[in-house]
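One chain of protein is taken out of this complex; the other chains stay put.
In this document, chain identifiers A and B correspond to the written order of the chains, with residue numbering beginning at 1 in each.
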Amino acid sequence: MAKKLSRIFLLSKLWAVFLEGPTTGGYPFEPLQLPSGFRGKVVMNAHLCNGCGLCVQDCPASALKIERFDKQHFRIVYNPARCAYCGQCEISCHRGAIHLTNDFNPAVQHIGNLIEVLVERGLPKG
Amino acid sequence: MSRFTVPIGPQHPLLKEPLSFQLTLEGEEVVDSVIRLGYVHRGIERLSEKRTYIQNVHLVERVCGICSHVHTTTYCMGVESLAGVTVPVRGLYLRTFFCELERIHSHLLWLGVLAKNLGFDTVFMYAWRDREIVLDIMEELSGGRVSHAANVIGGVRVDINDSQRKTMTVSLKSLSQKITDLRNIVEHETNFHARTRDIGTLTAEQIRQYCIVGPIARASNVDVDMRRDVPYNLYEKFDFSVITRSEGDVWARTTLRIQEAQESIKICLQILDSLPPGAVAVRAKRRVPPGEVICRSEAPRGELLYYIQSDGSDRPARIKIRTPTLPSLAILPDLLRGINMADVSAVVSGVDLCIACVDR
Partner (left out) sequence: MSFKVLVFPGFGFLFCLAMLAEWIDRRMIARFQGRVGPPVFQPLADFIKLLGKEDLLPTGVNEKLMAALPLISLAACLTAGMYIPVAGVSVNNFEGDLIVVLFLLSLPSLLYFLAGWSSIGIYSILGGNRALLQFFSYEVPFLLALSGPAILNSSWNITDIMVNQSTSIWAIFVLPVGFMLAFFGLIGKLKRDPLDIPKAQSEIVAGPLTEFSGRKLAIWHLANQIQTVVGIFLLVDTYFGGGVIESRLATFLLFSFLALLILVSLSVMSAMYARLRIDQLARLGWKRLIPLSLLQIAFIVWMGKGF
């Protein structure tokens, strides 16, 4: 195993990288390229949902909750602060109602403001 | 000369994960060390008994932040063999593809951490820059950079189309070139040699005595590799060689890992070349018949073992995870005894600790 040790081995490499220019980007000032399959915030096609509750049952982080008022009336509440963005709800949904968007930056002042109602069938107040 | 104790960790620039060393120094020489663990214990094994098999896929993915895919793969393999599900060939190919990408990613990450700890920031930046190629591929396929969530029980949920195959082949070939560059740096740079040669040397007897697995064992000429010894995921179909070295020092581990990354690229290219058509997953039942299974696989850091016991419900009765890093942690006090304080960083990063894996 013949190895030539060199004290200036990296010099040419440094020069090549210098000429090549930086590979990092300036993200907050420049747009970020995300692949289409990126797993971000969960959204739901409310009219496709039949309230079977499989997504809620399979959610590993309990980010989805279902509140049933009676047989037809329910609502699904989503808490992005708990969400692990694993996409299990997307796999579990037989009706293709759920998918994950490219939105990865849901910053708010109060963490409670993140919680949103995805599906609402019937109101408890009535 | 008076002795004094230097605390390293749980928070210290040397450690990327919480772990505590109490080094007793005499001058600059380490005479004794005590290790404390448990700072990232999350009770995953117990937690997994409370969750369904489907939820556990995502739970075991979070055992480790670097080798996340191999954890889910091993877990899914176990559950599938209990449930009697046969995964489609295309699904297995894609699983292996992700496993190998993850190996490259883990080895490059490790090289960067070692270089950073040696004060060699340039190699750190280069290694992590090149690692981005792998992460981009995984992100494009699965939608996540490190938590891929690519596995489901019964297959995978990702698929490759033809245009992706072409671009990925090109970028993997360019990555191979870049890894060769990194290898040249490691082999030819004088200061890197000065800091890593004959440091933290382990003999084959020590490896066997402490049951050390993975790249550390292979760097000391102990020829173990689950991919070849217990073929799973169709590894027997691919042409790759298991690399061993005889030096057993930090430098040998470095070059060995870089060579392994290159072998992984070879496997990835073969997969992209010969990906069979078909489905990627089959639907599995929620309930798993009673039984127990032991599953082994080769994580980037060595042999990973899952023991799964089922009582016939939709939740496992017991899951036991044995991660490859624990034995290497056990040998650290031996390795640290009698070395220079400045070599602590090389030795500790040389064994590639994954504390999240160890604590679970």
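The criterion applied here is as follows: a contact is a pair of C-beta atoms (placed from the backbone, for glycine too) under 8 Å apart; a residue touches a chain by one contact, two chains touch by 3 or more.
Quick caveat: nothing in here was measured; it's all calculated off a predicted structure.
**Q** Which one touches the absent chain: B:Y53, B:Y93, B:F120 or B:Y306?
**A** Of these options, the touching residue for the absent chain is B:F120.
**Q** Determine which one of A:L14, A:L32, A:A81 or A:I111 touches the chain that has been left out.
**A** Missing-chain contact among the listed residues: A:L14.
**Q** Of the listed residues B:N191, B:Q206, B:N221 or B:Q309, which contacts the missing chain in the full complex?
**A** Checking the options B:N191, B:Q206, B:N221 or B:Q309, the one contacting the hidden chain is B:N191.
**Q** So that we can see where the missing chain sits, which residues of chain B does it touch?
**A** So the residues of chain B touching the missing chain come out as 4-7, 12-14, 25, 28, 115-123, 125-126, 129, 189, 191-192, 194-195, 340-345.
**Q** Please identify, in ascending order, the residues of chain A that touch the omitted chain?
**A** So the residues of chain A touching the unseen chain are 8, 10-11, 14, 17-18, 20-26.
To be clear about the criterion, only the chains that are shown with their structure count from here on.
**Q** Under the definition above, what is the set of chain A residues touching chain B in their complex?
**A** The touching residues are 3-7, 9-10, 13-14, 17, 23, 35, 37-39, 57-61, 84-88, 91-92, 100.
**Q** Considering the complex alone, what residue numbers of chain B touch chain A?
**A** 51-52, 54-59, 61-62, 122, 126, 129, 132, 139-144, 147, 149, 152, 157-158, 181, 184-185, 187-191, 193
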